[in-house]
Structure formats: structure tokens, C-alpha cells
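Removed: one protein chain of the complex. Kept in place: all other protein chains.
We just call them A and B in the order they show up, numbering each chain from 1.
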Amino acid sequence: MKRRISLLLVLIMILSMLSGCASGTAGGEAPAEVVKIGWIGSLTGDQAVWGTCEFNTVQMLVDEANDNGGWLGKQIELVGYDTKGDSLEAVNAVKRLVGQDKVVAIVGPNASGQAIAISQVLEESGVPDIATVATNPKVTIDENGNTKPYNFRVCFIDPYQGAVAAGYAFEELGFTKAAILYDVADEYSQGLTQFFEETFVELGGEIVAKEAFKFGDVDFRPQLSKIKETNPEIIFMPYFFKEVALSSTQARELGMDAVLMGGDGWTSEQLLEMAGSSVEGSYVVNHLDFEDPDVQEFKNAYTEKYGSAVELNGYLAYDAFKLLEEAVLKAGEADSKLIAKALESAEVQGITGYIRINKDTHNPEGKEAAILKIVDNKYKFQMKYSVDVE
Amino acid sequence: MSWYYIEGILILSGINLVAVLGLSLLTGFTGLFSFGHAGFMAIGAYAAAFATMKLGMNFYVALLFGGLMAGIIGYVLGKLTLNLKGDYFIIATLGFGEAMRLILDNIQYFGGARGWPGIANYTNLTNVVIINVIGIIILVNIINSKHGRNMKAIREEEMASNIIGIDVFKYKLKSLMISAVYAGISGGLLAHYIGFLQPKMFQLIKSTELTIIVIFGGLGSVTGSVVGAIVLTALPEVLRNVKEWRLVLYGATVVFIMITRPQGLMGGKEFRVIHIIKRIVSKLKAPLNKEVS
Partner (left out) sequence: MTTFLQQLINGISIGSVYALMAVGYSLVYSIMNFSNFAHGGVIMIGAYLGFFALAIWQLPFPIAFFIAAVGSGILAIVLERIAYNPLRKRNAPFLYFIISAMGASIFLENIVIATIGPNFKTYPQVFQKTPYEIGALAIGRLDVVMFIISAVSLLILLIIIEKTKVGMAIKATAYNFKASSLMGVNTDYIIFIVFGLGGALAGIAGILFGMKYTVYPQIGVITIKAFIAAVFGGLGSLSGAVIGAISLGIIETMTAGYISSQLRDLIAFALLIFILVVRPMGIMGKMNEDKA
């Protein structure tokens, strides 16, 4: 009996797979009226906070665009898949998007590893992808230095962000002794650490301590106690806000009063709520100024619709969508290859700045970083800051 | 349904299957439980990618090289830990898997946590299927040999096996090494399938997924492992439309299968055509008998 039940289960699975197939082709037969776009990212797993916000943002913008008549007179249909934050899952999801759902372009994912892993599939299928916060240079450039034809992004890259942080700390703030605490198991954290260290040392500063933790850790006091011994003026913390909140609180508990600095992984309302006074006076490298009047409309609309604050990824997903919209309209046809072509020279006023895709790197050109300082438990815009990175 | 997409799932099922076959020998036939096979996959993946990309080795030789490296590490790990019992061994393998990942996170030569892009794509459905067929043939031969019988004896009654003169440690070590080689080859295939490696791909959850597949298919059944690998690789794909509820259903399914059919799908039996025909015949007869009575 039990055996039959489980065999039945398997049968149901196979059937549902086949039915998925049937509905897939049915959807494929009547695409004339809709433009299908895809989204991938983490809806589960460690990065679900950011992925969920991205998906919500794109969904909201799709609804909005549809209310205004859609693109090229057609309605837009969004197909989003979860990747668990896993590169393999991302490959499967993209294969499904391009093979079965026949999307013309993809927005996401929210991590470099996944964005690099899907390059091959994009190339085989000729569907362009606009990554949101994939900051590894290798997302758009391959090993041999050639530009990947279908990978684009709207964010600045690790070397840039690391250099901005180091440059600002050394030149504007005048610090010469820096310590770094980073997540050894995280790609983003390792990237920023490397470029911060390089730039800071090049400028004449000294890295007095470089300590690591591993993703999943919640206690950083052993590393912080060690950093404390070296008396740094500034501690660079290139990781995400949950760990930032914990490590900053613990640093203050240990009686450390060095200035803290971080990258775009910091910027969330939740950090302010969780860390409170611990991050007061810290500096953050960000993509935009949250108080900018141009940003408010989107910020409020999002909060109204989903009842929570926008995470940083939402802003970049917004820009990715706007860039895609621009490219589709410019291509004049919902054809993936034409859209990819149009993306190469697309320009749009985004929420994180004016985005002009560089034909040779597929990165947004000349995007300036915004330096924020946490004052009175709020992100206060300090200045736009940019450096030259080759 | 698009062939392109299905092909991708099949390739991935096949890659998983290679690792599952090895694990099936270890768990299903020798009764040892490992939470560290993702570590062996990682060794195989990085070693094979190193061989093709840096040494310019032939892909198939590189796969063997990856398998061999994993086997060697398996030997060392086994020497140290196979005397441990039950959960102690499990935790030791868990520690090994996590340690492997941490080492790779720290090796900047291979890109560290940021990953290693640009690995050539040599893996395709044809060679995955061929490698699986070879893998199954070798595995079945091992199982039906003296070695396999001794392993099964250890699974059933370790102490009794010892008494009748089976070198328990030696056979456990053999089993662990062979399963590590399979996992290593699977890792090599994986590396050359997605063309990108990152230590993050070999988390603990990967090890548990492999073990879940073995048990789902049925301990001590090679066909069970084959069916399990395909069904459980495809299941999350089937569930893709339910988004964040996907893993909820996955977890519930695993529990449900365990409590309703803990011996797994195949329950230690193998799928043979003759059996099926016999069963169908007897099923056809059954209703007739009922009507008569």
C-alpha cells in the first residue's frame, strides 16, 4: 500500500512535469501579444532578503508599465525563478527561461557567481541579461579579456568600489592605519578586500590587521580583539548588514572606537535599526543618495505596495528594468538579439545615476559613488566621489 | 517542453548520478554515512579543471585525474576516521567537507571565494551518459564480486563479519575510496559543464542532497540510485513555479517518503524487466481470481 502511495507520488511528479510542458508550449504559441521577460535571483537561501526585494521591484515596474500600455503596444509578462543563491540553480533557471518560457531578456541575478555561471547559456541562446549587483569584473569580461556579448550590468564593479573606499578613507578622511575584517567565504567580501587593500597601500597607507570570518558566524569578538591590539584608525568592513550590525555592536562592546567603513552591502534601514549607535559616524560607499528627491517616489511606492523598506538591490533592479525598457523601445521589436544590440549603446536616467553602457565593457560608464555617513541614525549624503580605475 | 531545458536537467541528473553511484556503494552497500562528499566533488572539480585549463590535459584524462585526487584524499581521511562509529564518523566527514570548502576559499590561485570562471565546456549529454553507463557497470561488478559481498556483510553485521575474518577496516576504506573517486569524477564533469567553479557550490547541503538521493532511491539498489538521481534533480525543477514554497515542499516530500516508505523507492531491489513482466501477469490474473471467488 505504502509502496503504491509513493509510486503514485512519483507518477504525479512526472505528470506535473509533463503538464508543465504542455502549459509551456501553450504559453509559447500565443506570445504575439506579450513581451516576456525573465528574472532570476535568490528567493530562498542566505540572500533571500535582497532577491525578494529585487523581484518585488521588477514586478511592480512591470505592472506599472502594463498600466501605461506596456512596451511596443504589447503587455509585459514577467517570469521569475528562484536560484537559492546557487550557481547551478541559476543555470537551470536560465535554461528554463530561454528554452521553455522564451523570454527576450533577463534581469538579475543578484550575485556575481551566478551571473558568471549563466554566461554560457546566454551566449548559446542569444538572450541578454542585465545583472543588478553582480560586481565582479568577470561578469561581463571573460578570462581572455573579451567582452561577453550578452552580459550587462548596472552597478559599478569591485575594483571601483574598493578603490573609492580606500581613496576616500585616505585622502578625504586622512586615515593612514586601516584594519580589514572580511568574510572569507564570500565573493563580494573578498573582492572588495583585495581592491581596498591594493589602493590603500598604493596611496601610502598601512593595513595593520586583516582578519577573516566565515559566512554563518555571528560572533566576531575574537577577530575584533585581535584588531583592537593594532589600534587602527579605521576598520573596513566589506560585508552585508546583518554581520555589520553584529560586528559593529561587538566592536563597541570591546571598547573600540575606530571609525567604521563599508560598501554597498551596508545600506539598509535594517542596519540602522539593528546596530543603532554602534554605526554612528561610519562611512558607507553607496550607489546613490537615499534622500535625493528623485528617489522618493519609487521608495514610497515600494513601501506602500509591499509594506517594507526598499533594500539597495531594489534601486539597481529598478535601473536594470529601465535600461531594458529603453533597449526594447530602441530595438523596436521584442527580439532578444536586437535588444542585446540596443543595450550596447543604451542610455537612461536611472535612479542610481545616469547610466550609459560602455560598448567595450558592458558596464555603466562613469558612474560616481555616493559617500554616505551615518549621522543621528540616518544615512547622510556627504559627496559624490569617483576614482580612475583602468 | 524545450529540449534545451530538459537536456540541462538530464545532464545535471547525470552528473549527480555519478556521485550518487559512489555514495550508494558507501551508504547503501557498506552502511557508512557521509556528509562530506561535496568535499570530494570539490577536489575532483578543481583538480580536473586545473588539469585541463592549466596543464592542458585531455578532458577524460583530467576527469580520471580529478577522481584519483579525490580517491587519495579519501584514503587519508578514511585511514584517520574509519575506526569511528556511527555519528562520530558522520561528524568527521562533515568537518572534512566544510574544511575542504574553507581551504578553497583561501586559495587565491583558484580564485578563492570569488570563483574560477572560464573553464572549458567539455561536458555534454553524450559523455555524461557514457560515463554513467561505465560507472554503473563497474559498480555492479564490484557489488557482485567478493569485495561487494564482504561490504554487504559489514553493512549487515559488522562484528560478525569481523569474527568470520573479513578485514572490516580494509573494506570500509576501499568503499570510501571508490566512492570518493566517483564523487571526484562527478565534480570534474560539473566543472566542465557550467564552466565556473566556486567553493560555495560545494556546501554541506550538496552532501546531504546526495545522501537523500541514495536513501530516496533505496539503500542497496543501483537502479534506485538512478531513479532517485533523476527524480530528485527534476523535482525542484518541477516545483520551480511555486517560488519560495519550493523548498518547503521538497523538505516535506523527503519526510513523507521516509515515513511512508523508509526503504526507499526500490527498497534494495533492482529493476529487472523479467520481474516487471511477471508482476504484470500476476496483476492481470488477480482481478480474475477475485471475480471467481
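Worth a mention:
What we mean here is this: a residue touches a chain if its C-beta (ideal position, glycine included) is under 8 Å from a C-beta of that chain, and two chains touch if they have at least 3 such contacts.
If you're wondering where the values come from, they're calculated on a predicted model, not measured in any experiment.
Check A:E64, A:E171, A:D219 or A:E365 against the missing chain and you find that the one touching it is A:D219.
Touching the missing chain, out of A:I76, A:V154 or A:L246, is residue A:L246.
For the chain left out of this panel, the touching residue among A:L254, A:L329 or A:M383 is A:L254. Taking the whole complex into account, chain A touches the unshown chain at residues 43-44, 46, 48-49, 52, 184, 211-214, 216, 218-219, 221-223, 225-226, 228-229, 242, 245-246, 249, 253-255, 270, 273-274, 308. By the touch definition given at the top, chain B reaches the unshown chain through residues 27, 33, 80-81, 83-88, 90-92, 94-96, 98-99, 102-103, 106, 157-160, 204, 208, 211-212, 215, 219, 244-248, 250-255, 258-260, 262.
Just so we're on the same page, only the chains that are shown with their structure count from here on.
On the side of chain A, the complex with chain B involves touching residues 2-3, 5-7, 9-10, 13, 16-18, 20-22, 24-25, 43-44, 48, 52, 80-82, 84-89, 91-93, 95-96, 98-100, 112-113, 116-117, 119-120, 124-125, 136, 138, 142-144, 183-187, 189-191, 214.
Interface of chain B with chain A (complex): residues 1-6, 8-9, 12, 101-102, 105-106, 112-115, 117-118, 121, 190, 194-196, 198-201, 231, 234-238, 240-241, 243-244, 246-247, 253, 256-257, 260-261, 265, 267.
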